[in-house]
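Part of the complex only, each chain left as placed.
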Amino acid sequence: MERAIVKTKRGESAGRLLMKLDQIGIRARIAKEEPEAILLAEGEIDETSIKTMPEVDQVTKVKLPFSLASREWHKKDSVVNIAPGISVGGGNVLIIAGPCAVEGKEQIVKTAQSVKRSGALALRGGAYKPRTNPYTFQGLGIEGLALLAEAKKISGLPIVTEIMTPEDIDFMLPHTDILQVGSRNMQNFSLLKALGKVDKPVLLKRGMMATIDEWLQAAEYIMAGGNFNVILCERGIRSFEKRTRNTLDLNAVPLVKSLSHLPVIVDPSHGTGKSELVPSMSLAALAAGADGLIVEVHPNPEEAVSDGDQSLDLEEFDKLMKSIKRLLSVMPEKTLEGSKCSVAA
Amino acid sequence: MERAIVKTKRGESAGRLLMKLDQIGIRARIAKEEPEAILLAEGEIDETSIKTMPEVDQVTKVKLPFSLASREWHKKDSVVNIAPGISVGGGNVLIIAGPCAVEGKEQIVKTAQSVKRSGALALRGGAYKPRTNPYTFQGLGIEGLALLAEAKKISGLPIVTEIMTPEDIDFMLPHTDILQVGSRNMQNFSLLKALGKVDKPVLLKRGMMATIDEWLQAAEYIMAGGNFNVILCERGIRSFEKRTRNTLDLNAVPLVKSLSHLPVIVDPSHGTGKSELVPSMSLAALAAGADGLIVEVHPNPEEAVSDGDQSLDLEEFDKLMKSIKRLLSVMPEKTLEGSKCSVAA
Amino acid sequence: MERAIVKTKRGESAGRLLMKLDQIGIRARIAKEEPEAILLAEGEIDETSIKTMPEVDQVTKVKLPFSLASREWHKKDSVVNIAPGISVGGGNVLIIAGPCAVEGKEQIVKTAQSVKRSGALALRGGAYKPRTNPYTFQGLGIEGLALLAEAKKISGLPIVTEIMTPEDIDFMLPHTDILQVGSRNMQNFSLLKALGKVDKPVLLKRGMMATIDEWLQAAEYIMAGGNFNVILCERGIRSFEKRTRNTLDLNAVPLVKSLSHLPVIVDPSHGTGKSELVPSMSLAALAAGADGLIVEVHPNPEEAVSDGDQSLDLEEFDKLMKSIKRLLSVMPEKTLEGSKCSVAA
């Protein structure tokens, strides 16, 4: 059984092509219809004969189980647009910063303004928090979303926040620019399928014990539904080592970038669990080729409701941004959009 | 900050007690109201003075983060009732058998009849399957549920099937006797919260990367919602070993039974991934003190749509049941309900 | 490149056969010369033509990288003789008990006498201890060996003690019946090679992060040197779980027994790190098919210099032996040598 990805010419009907393929014994499904249709075909694939069908622009045989996510099909880096002037992938570096959870107006607005000044391009903050224990703080919910909206209005930074269940998608969508899927939900297939129908970028964190192949197949679930705006995020895997919260697997960065065209960013905060290790691992991630970072920043880490141990304070983040700019100054293939990089910075 | 579980006398109002506790500075939440109310209290707990309140029957201080699930509070084994005459825990051994996925009428009915004859007490079969890859068989869905109903009618065996998302609970409830939460969903907190509101038993599989404490806190999510009918299922954890699909962690059986009053069963099929290891590990699980097993059985394992490598055929399962009965004959504290155990069996 | 194991007829010269094979382009090495020679041959193997050589008794092609240790070659269980009337494998169950370290005369003699009475067949005790920290107790050394000799004289139990470096072999040999290789030394290839030249049984513990294949290849190092008396010991692998010292991998028992003819015993003490889990996991190990156990027993676990948390006291061990005998009474294929098993015991 062979598989291929078939791209139609613009304006051609995916449905008619589906039927034609069916007549020659090839089972296909439509992943996406606009601007051109993308079909996944399965059967005995004869590239040449499919290529001659008038609807078809391109046929690419694929072997990896994550077909749409693979570089076998899509050779060039994908660039995911976040907001006007802000994108990630293809050389565009995206730095996301902010607290683990939205705790109050002052906290989130102050953080937003400060990280923006330091050079961050997006604001993170959880309104719905997946917590190991049912009795701990579960996030401010709708109130948290409203505070994020306010922080966005004041700072201009696009918002990244976590979605935990398909039921929440509709009311969360207007309040967020990137929907984050947390580690524990990486294989919540109902959620992934629902996000395939959304037209906003999805930040897909790697499960803490997910192989690279499982992670890329989770991305494939979203893409198979038609949403190609997937950003991958390495956030550390679980190992036997006890001095760090997780083991940040930076091998994953160049490895995933060789297997997939999707942008890959790194979360050094969860990846280490210790704020004093975050700057070193942020630089290491970018040196390894990551397309960006998501960093926990809090105005008063020691008072944070959650994840205080791994949060930088505003000044530490500002210092980190300076080191990042210095590092990017010798990586000409990368740009930190919106702020010119130079050693002097 | 101390914590305690407070049990009311039968017929007393949980709401009034809540207010009284509040007046003495203790924050409480109601886990369950019937037949007696169970409250979780947090604050400076003075057991004696709470004990004297007329509504109160029992106050127990707890330290473990999984309070309701812990033996600190509930000393005796919990017994979960599945169907008339069938229960698990407190010495009652539950053997569940059946295919990974429902594939068709003949398959599921034939399996049900055969495993029933061999001594199984419940039938497993997936209608909605969580699959790593979006393009593989995802289960027969509603049709699968209908086939399970038919197999139940013919064999009399209660049904265990997997639930993947809160949205499915309402229509799945009438078709199942035990709702299974799969490994990948062990920390799908939206699903766990929704299952707390259901009055049927929940089979909670351990996440493949979950610590014992995370697993018991996942059970706590369900119990905190009021559903105390939780059955835990060890199904193997992920390790570096490549010759088995997972590493079955039987240490977890006596360990969890010392920490918690909930029944613990074992899945030797996923725990090994190889049918030839299933009989040995089934016996090992029971010898370690497990309250039951969930075993994949298929009339033609080599033709199974999924998990064929780890499925026993009908004859192998029959032979295993004979060994199980022989083993239980020297474990007088355990009963395989519905079938008397004897060495001769 | 094919590989085969060639066994000569008794009395035939291995050297001459080696040359003959060389003439037909087959490179061979002698693993063992007595009572019959065993050669490992590599090249283009034509079984029939080798079989016709007058020196040759048997030719068996092998594929697994652990050829001498594999069942591909040696179909029947190996039985390793420990002392007159005591052996392990092929249905003979060996229970080894004793303290982590020899601490003094009273401790080791009292333990020996007590575990012997309870039914143990060999005595363990460390004189040279591999310790994580250089400043902790490293064992009594020669004095410890002398105390073991005394305990053997009094109790009649054969001795199992750990060897840490090739240099110690000569003076340790007279004082021990089984040489134990610890987890940390499982791939100390210099030590393994040296033990291949010894004619006493070697107890080879699995490395705490060794795959089954690495473990069996470590056994192959010893066998390739001519010592076929290898006993494998599963003692728990390292995982992310923190409540147990290690994760006892009982999957390894039936798996290794299917791949190899060597006896496999289990160490539930290191495998759990908690004495309260030891009885359950001892029974589980035997139910899984293990050929024996090595259990830490100390007259006063709370005063033990090392591993007190995982040691049974004398009474707990006695109780465990009763459960073991009860379990073995329904496993007719197994015998606990030297003490007849019956439910009454």
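Per-chain residue numbering starts at 1, and chain names A, B and C are given in the order in which the chains are listed.
Here is the rule we use: a residue touches a chain if its C-beta (ideal position, glycine included) is under 8 Å from a C-beta of that chain, and two chains touch if they have at least 3 such contacts.
Keep in mind that what you see is a predicted model, and the values were worked out from it rather than measured.
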*asked:* One sequence, 3 chains in place: how many copies belong to the entire complex?
replied: 4
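Keep this in mind: only the chains that are shown with their structure count from here on.
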*Counting contact pairs per chain pair, which pair wins?*
B-C
_Most central chain, judged by mean C-alpha position against the global CA mean_ = B
*Counting in whole Å, what is the centre-to-centre distance of chain A and chain B, each centre being its mean C-alpha position?*
34
*Which residue numbers or ranges of chain B touch two or more of the other chains?*
209, 213
*Spell out the residues on chain A that touch chain B in their complex, using ranges where they run on.*
29, 40, 42, 65, 130-135, 164-167, 184-185, 187-191, 193, 207-209, 214, 217, 220-221, 224, 238
_Sites on chain C touched by chain B in the complex_ = 209, 211-213, 237, 239-244, 247-255, 258, 271-272, 274, 276-277, 280-281, 283-289, 326-327, 329-330, 343
*Tell me, which parts of chain A touch chain C in their complex?*
209, 238-240, 242
